[in-house]
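One protein chain omitted, others in place.
Chain naming follows the written order as A and B, and within any one chain the residues start at number 1.
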Amino acid sequence: MFSSAALKITHRAISNPMDIADAQTMSGLHATEITVRVDGAEYRVRVDNRVTVLDLLREHLGVTAPKKGCDHGQCGACTVLLDGRRATTCLALAVAHDGAAIVTATGLGALDALHPVARAFLDHDGFQCGYCTPGQICSAVGMLDEFKAGFPSHVSVDLDLSGELDGTEIRERMSGNLCRCAAYPNIVAAIEEAAR
Amino acid sequence: MMPFEYHRAVSVTDALTAVADRPDAAFLAGGTNLVDHMKLGIVAPGLLVDVGHLPLTEVHVLSDGTVSVGAEVRNSDLAAHPVVRSTYPVLTRALLSGASGQLRNVATTGGNLLQRTRCVYFQDLTTPCNKRTPGSGCSAIGGYTRYHAILGASEHCVAVHPSDMAVAMAALDAVVVYLDANGEHRQPLSTFYRPTDDRPDRDTVLPHGALITAVDIPPPPEHARSTYRKVRDRASYAFALTSVAAELVVADGTVTGARVALGGVAHQPWRARVAERTLIGGPATEDAFRAAADAELGLARPLPGNEFKVELTSRAVVATLVSLVEGRQ
Partner (left out) sequence: MTSLVEPHAIGARLTRLDGPAKVTGTATYAYEHRVDAPLYVVPVQAAVARGSVTEMDASAALALAGVHGALTVFDAPTLADTSDGDLTILQDQRVHYRGQIIGGVIADTAEIARHAAGLVRVRYQAEAHHTRLSPDDPGLYAPEKVNPDFDTDTASGDVETALRDAAVVVDATYTTPLEHNNPMEPHATIAIWDLDSRSLTLYDATQGVHVVRQTLARTFGLEPDRIRVVATYVGGGFGSKGAPHSHNVLAVMAAQRVPGRAVKLAVTRQQMFAFVGYRTPTIQRIRLGADRDGTLSAIDHAVLEQTSTVKEYAEQTAVLTRTMYAARHRATSHRLARLDVPVPYWMRAPGECPGAFALEVAMDELSVACGVDPIELRVRNEPAVHPESGKPWSDRRLVECLRSGAERFGWADRDPTPGVRRDGEWLIGSGVASAVYPAKNMPGSSARISCVAPGRYSVQIGAADIGTGTWTALTQVSADALGVDVGDVDLEIGDTDLPAASVEGASSGLSSWGLAVYAAVHAFRREHGDDPDVGATTVAEAPERTEAQNYAISSFGAQFAEARVNRYTGEIRVSRMLGVFSVGRVVNPITLRSQLIGGMTMGLSMALHEESVRDHRFGHVVTQDFAAYHIACHADVPAVEAHWLDSVDVTLNPMGSRGAGEIGIVGSAAAVANAIHHATGVRVRDLPVTCDALLR
C-alpha cells in the first residue's frame, strides 16, 4: 500500500466548471482570467472574482495540499509559500494574485525526495491526522527563511536578533498554525532538526 | 459573498479615479480583514480596487527624523525594519504581537489601521448590530463582553479596535497621510477614529474614496525607552484582553516624559492622557505607576462581564512601566 513506487504525485488541472459554464453563470465583470504558477506548473484560468487562492488551488486546479480549516485566516492550515513568503490563502483573492508563484507542500519535494523539513516531520512524527501538516510545513519553511533574514519575533529578547532559533522562538513563530491533534512538541523537534 | 468587479490600480491616481464614482467601491490591500468580512456577508462592495501593487512600500526617514511608512508596507517588514526596531521598539513589539507570521506577511500598514472590530455580534448577521445597521441595536450590551470596551463606549456600540500596531502608533503621535480628489491631507491618529456616536458604522474620518498613502511618525524624545505589552487568553495568536504601548523618559529617578496608549479597551487606541499627566514629574516607582494607572482607569465604565478589565488594565500598565524602568523588554 505504501511502497515508495505506489504513489505518484501528479497535477491535473481538473476541468474548471467556470470555463464551461462561465457564459451562463458569470457576467464578464465578475470574473477574471488569471495566470498562476503552482508547484512549478503554469495554469491559466478564468475565475469568479470571489474565488480565493485556496479554493482556486483546491477546487479549480486539483491541488489539495493546502487545507481549509477555518476559511477565515484563523488556523494556518491553508498556508503556502506565495511569491516566496509564507501566507494564508483563504483570505487571498485569486484575482488579486495574477502572476503569483505558489509553492505548496506537494511542490516542496517528492515522495521519494522529501524536502528536509518534510523529512524531519516524518522522522519526528510531527503530525497525526495530517490535516494541518501541509500548512505547518510550508509555514516552517517560510519561517526559517524569515529567521535567516533577521526577522525578530514577539519573544525575541533582543530585537536585533542575536539569539538562536530555540524552542521558544519556534513555538512563537509557528503559532499561526493550529494543530488540534497537538503534535506541537514533535513539530518543534522536527523544525529544530531541520534548522541545523 | 456577492459578486463584485475587480480592478488592479496601476497608480495612485488610477486608484482614486476608480473609486470616485462608485459609492460601492472599496480599496483592497492585503485583504486579511476585508475578505474575511466579505465572506461573513457584513460588507459587500460592488467593486474592489486593488492598491496592493502601488509603490507605497517604502519606509523613508525624513530630514527632521520623521519616519514615513508607506501604506502598503507589510506588517512583518515594518516590524523588522532596522530603523523601526531601533527607534520605535514599541512599534516593532506591537506588530509582532499581532496575528500570525503568515498574516503579518500580507497585512499592510493602511489596512491595519482600517481593520474593523472583531466583535462577535458585528460579525454575525443574525444578531442585531448598530455598526452594521445603525439603529438596529447593540447585541454586545447584555451579552458576551469579555473582548469589549471599558472606555469611550456608548449605548450605541461597545466594540473595540483590534489593532496592536495602531496602539503603538497612537502612543507615538503618528499622523495618517491620505489623498483624495482635493489633494493630500494629514490627520493625527488621535482624531482619525470617530467617537462612538449614533453612527458606529463610520469607524474613521476618512472620506469615501480617500486612499491612505503613508503614516508619519515623529522622532521620539531623546533617551526614551518604549515597549508594548499584550495581555491575552492564549500565549500567542489571540486578540488583546488589554494591551499597553508605553514610552518613558526617566532622569535621575523622575519621569520627565511619558506616552501611554491602551489597546483592547476602546473603539480606538486609547491615549491615556490622565495617566501621562500624573506620571510626568513624579517618581519612577511602582506605586506612582499604579496611581497614574488608577487615575486613568477611573474613567472606565465597564460592562457586566468585563469589569475585570479595569483592574487588569491598571496592572498591565504598571507591569509595562516597571519593565521599562528595569530595562526588560
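The rule we apply is simple: contacts are C-beta pairs under 8 Å (C-beta built on N, C-alpha and C of every residue); 3 or more make two chains touch, one makes a residue touch a chain.
From a predicted model like this one, the values you see are computed outputs, not experimental measurements.
A.B. asks: Using the whole complex, pick out the displayed chains that touch the missing one.
C.D. replies: Per the touch rule above, the missing chain touches A, B.
A.B. asks: Which residue from A:34, A:53, A:77 or A:96 sits in contact with the chain not drawn here?
C.D. replies: Hidden-chain contact among the options goes to A:77.
A.B. asks: Of the residues listed, A:45, A:137, A:165 or A:195, which one is in contact with the missing chain?
C.D. replies: Candidates A:45, A:137, A:165 or A:195; residue touching the omitted chain: A:137.
A.B. asks: Take the complete complex as the reference. Which residues in chain A touch the chain that isn't displayed?
C.D. replies: Spelled out for chain A, the touching residues are 1-4, 7, 9, 12, 14-15, 17-18, 21, 24-26, 48, 50-51, 55, 58-59, 62, 64-72, 74-75, 77, 104-106, 108-111, 114, 118-119, 121-123, 125, 127-134, 137, 155, 167, 170-172, 174-175, 177-188.
A.B. asks: Could I get the residues of chain B that touch the absent chain, sorted low to high?
C.D. replies: 1-3, 41, 118, 120-121, 124-127, 139, 142-144, 147, 231-239, 241, 308, 311-312, 315-316, 318-319
Quick note on the criterion: only the chains that are shown with their structure count from here on.
A.B. asks: Roughly how far is chain A from chain B, going centre to centre by Cα mean, in whole Å?
C.D. replies: Distance between chain centres, rounded to whole Å: 29 Å.
A.B. asks: Using the touch definition up top, name the residues of chain B that touch chain A in the complex.
C.D. replies: Those in contact with chain A are residues 1, 3-6, 8, 28, 31-32, 35-36, 39-40, 48, 50, 52, 76, 79-80, 85-86, 89, 92-93, 96-97, 99-103, 105-106, 235-237, 329.
A.B. asks: Give the list of chain A residues in touch with chain B in this complex.
C.D. replies: Touch list, chain A to chain B: 26-27, 29-30, 32, 48-50, 52, 71-73, 76, 79, 85-88, 91-93, 95-96, 98, 139, 142-143, 146, 149-154, 156-157, 159-160, 171-178.
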